[in-house]
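Here you go, one structure.
Complex shown without one protein chain; remaining protein chains in place.
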Amino acid sequence: MDLQSLYQEIILDHYKSPHHAGLRDPFEVEVHHVNPTCGDEVTLRVHVVDDVVVDISYDAEGCSISQASTSVLTDLLIGKKVDDALEIHSTFVELMQSRGKVEPDEDILEDGIAFAGVAKFPGRVKCALLGWMAWKDATARVVVDVEGSVT
Amino acid sequence: MDLQSLYQEIILDHYKSPHHAGLRDPFEVEVHHVNPTCGDEVTLRVHVVDDVVVDISYDAEGCSISQASTSVLTDLLIGKKVDDALEIHSTFVELMQSRGKVEPDEDILEDGIAFAGVAKFPGRVKCALLGWMAWKDATARVVVDVEGSVT
Amino acid sequence: MTAVEAPSHGLLDTDRIRADFPILGRRLDGDRPLVYLDSANTSQKPRQVIDAMTAHYEQINSNVGRAVHQLGDASTQAYEVARVKIAAFINAPDASEVIFTKNSSEALNLVANTLSWAHGDHAVGAGDEIVITEMEHHSNIVPWQLLAERKDATLRWFGITDEGRLDLSQIDSVINDRTKVVSVVWVSNMLGTVTPLETIIRRAREVGALVVVDASQAVPQMPVDVAALGADLVAFTGHKMVGPTGIGVLWGRTEVLDALPPFLGGGSMIETVTMGGSTWAPLPAKFEAGTPPIVEAIGLAAAVDYLSAIGMDRIASHEHVLTAYALERMRELPGLTILGPTEAVDRGGAVSFELDGIHPHDVSQVLDSLGIAVRAGHHCAKPAHARFGVQSSTRASFYLYTTPAEVDAFIDGIHQTRRFFKVA
Partner (left out) sequence: MTAVEAPSHGLLDTDRIRADFPILGRRLDGDRPLVYLDSANTSQKPRQVIDAMTAHYEQINSNVGRAVHQLGDASTQAYEVARVKIAAFINAPDASEVIFTKNSSEALNLVANTLSWAHGDHAVGAGDEIVITEMEHHSNIVPWQLLAERKDATLRWFGITDEGRLDLSQIDSVINDRTKVVSVVWVSNMLGTVTPLETIIRRAREVGALVVVDASQAVPQMPVDVAALGADLVAFTGHKMVGPTGIGVLWGRTEVLDALPPFLGGGSMIETVTMGGSTWAPLPAKFEAGTPPIVEAIGLAAAVDYLSAIGMDRIASHEHVLTAYALERMRELPGLTILGPTEAVDRGGAVSFELDGIHPHDVSQVLDSLGIAVRAGHHCAKPAHARFGVQSSTRASFYLYTTPAEVDAFIDGIHQTRRFFKVA
């Protein structure tokens, strides 16, 4: 196994200084996700205004991979329209589940392409997806809440 | 496996015409024993007077081995003092659990020696012991009952 | 000199298949070849299954779902691929609907127990009714008796006709608005009967009852499609389908499994644990507490690979042809009464019978001396035996490696048994 392909410099950088870390107000939904295998946790808040992801804030405990991928997530999705963010989400999830067989698209995933190597380590895919799954869950609830309040 | 050593003529005779079969009065204790493996059953009554086994009566459903051994049991034990009957019981149980390594004593076991071959068939030992275990259980309860009524 | 001709169509290439099963080459006492007619009790295992387990122990062995090292990854992947294969084998919509248990019995107890603990729709309480049948294996009777007793519910059942079929004449009253769960065997291990599941499931659906199917004898014998079946939960067991001991399967619809509380508590089935309380992992982990039967799951996957390569439809045909042949030849045996359907219609490959004047234990003993292994006893189906007024019976059962010549040996053996006990 090629350790360098797993621990790309970009990942270690995000791990050492995660972007957008910490829990902030305002937010509509907060979720708490756990990786039952290793106990890694993330508490994540989303703030959506007019279908735009205005903020994603979080408090995470976990390994370099899960920390860095949550950090990259915030870089990628904050400021995007929810629909576009969901597109990026799908692209990232697909990359992670590809077992290394998908070529990552830097235009879409930016720093996220650094995780291509993680896809070759089945035991670490869950780490890379922890924050992403939490964000999707939270966002789905925002949409329900909003739609719920409209009707 | 030597079928003839298992199905001695004596056993088949007892099977065809079991001795002392049927349930009779008077009796002190009736027990019902089951071989959970195959479902063989025996209902057995004991009548004990002044420490003597006056009668053993039974209603049994089962294979040739279990039927014949219950029949032989009644031949051997009816009329004996309880203590002597328990001795014979031990001798028979020991024979059955010997895996064929004990030489049966005809003076004590009479027709019961025919079961020496059964001891070599581990799957059939339970059959041969069904009636004997029932008798011991019933007799133990008579003794308790009697002692119970004395105090 | 038999009047009935041995079948020549619809059979498998047993020469090739038998070569895969090491035990079938073994000799018994008196240098007799083994004629194994006890497959409904447990099946034999091909070397493909044995080798898969050995290879795992020798090269990959490690715990699953817990370690990030190479062995742990490989072991986890093998275990989860096994789940996927078994899901595909029964056409489960989702692999996470396949729960590994230790046998069918545990799978059925899992359902009965979680229903006793359930809140909401599936909760079984006082006055609720549970429906089973008189032809169930003890493993599909006792768990429901215990549930009924613990929750003060009522246990009801379908009886058996003289021909060994389910008596569904009162189906609309037996399954009624109070019925919370209906649990039925698919293929009886004693009578061989294939039950009319479609009719039962349709009625259960009308009253909104949960349907549990004991497929312990069905999955080994015929193509099974749980998606098409329409039941909620289906139990089966590895050792009867050329797989290892120590593993069974509960398949359940996601909505149902999600709605049930967990069964056993412990490692791997949790999301989080504090001293004050715990939450549960999603399916399938929620129902798999502790280290699962890892190597057994891998063995079972090798077993379904083996069966699939031959084809379940062809295995079903083989069983059908052999059973028809056996039933026909058994007619020539005086004093023999078959318990269960006497025609090979809606019928599996287990044939139980009585022989006048000779107790089943004695029948099987004489057959055993000839190298023929059959089962004698109540086959864990006492109520079905009681229904026919007997305590026990002898049972011959067939599988993909059984040959017509073995059926012939069995028939000859019965003739010899009758001579030995002088009833001929």
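Labels for the chains are A, B and C, by order of writing; each one numbers its residues from 1.
The rule is short, and it goes like this: contacts are C-beta pairs under 8 Å (C-beta built on N, C-alpha and C of every residue); 3 or more make two chains touch, one makes a residue touch a chain.
Only a predicted model underlies this, so the values are computations on that prediction, with no experimental measurement involved.
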Left-out chain, listing which of the shown chains it touches: A, B, C
Sole residue of C:A88, C:A227 or C:A386 that reaches the chain not shown, by the stated touch rule: C:A386
Given C:S268, C:T323 or C:T342, the one touching the chain that is not displayed: C:S268
Absent-chain interface as seen on chain B, which is shown: 1, 34, 36-39, 121-124
Chain C residues that touch the omitted chain in the full complex: 22-23, 26, 28-29, 34, 36, 38, 41-42, 44-45, 47, 49-50, 53-54, 57-63, 66-72, 102-106, 108-109, 112-113, 117, 134, 137-143, 145-146, 150, 155, 157, 237, 239, 244-248, 262, 264-270, 272-275, 277-278, 289-296, 361, 364-365, 367-368, 372-377, 379-380, 382-383, 386
Chain A residues that touch the omitted chain in the full complex: 1, 3, 6-7, 12, 37-41, 61-67, 121, 124, 127
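Throughout what follows, only the chains that are shown with their structure count from here on.
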Rounded Å distance between chain A and chain B, as computed from the means of their C-alpha atoms: 76
Residues of chain B touching at least two other chains: none
Contacts with 2+ other chains: residues of chain C: none
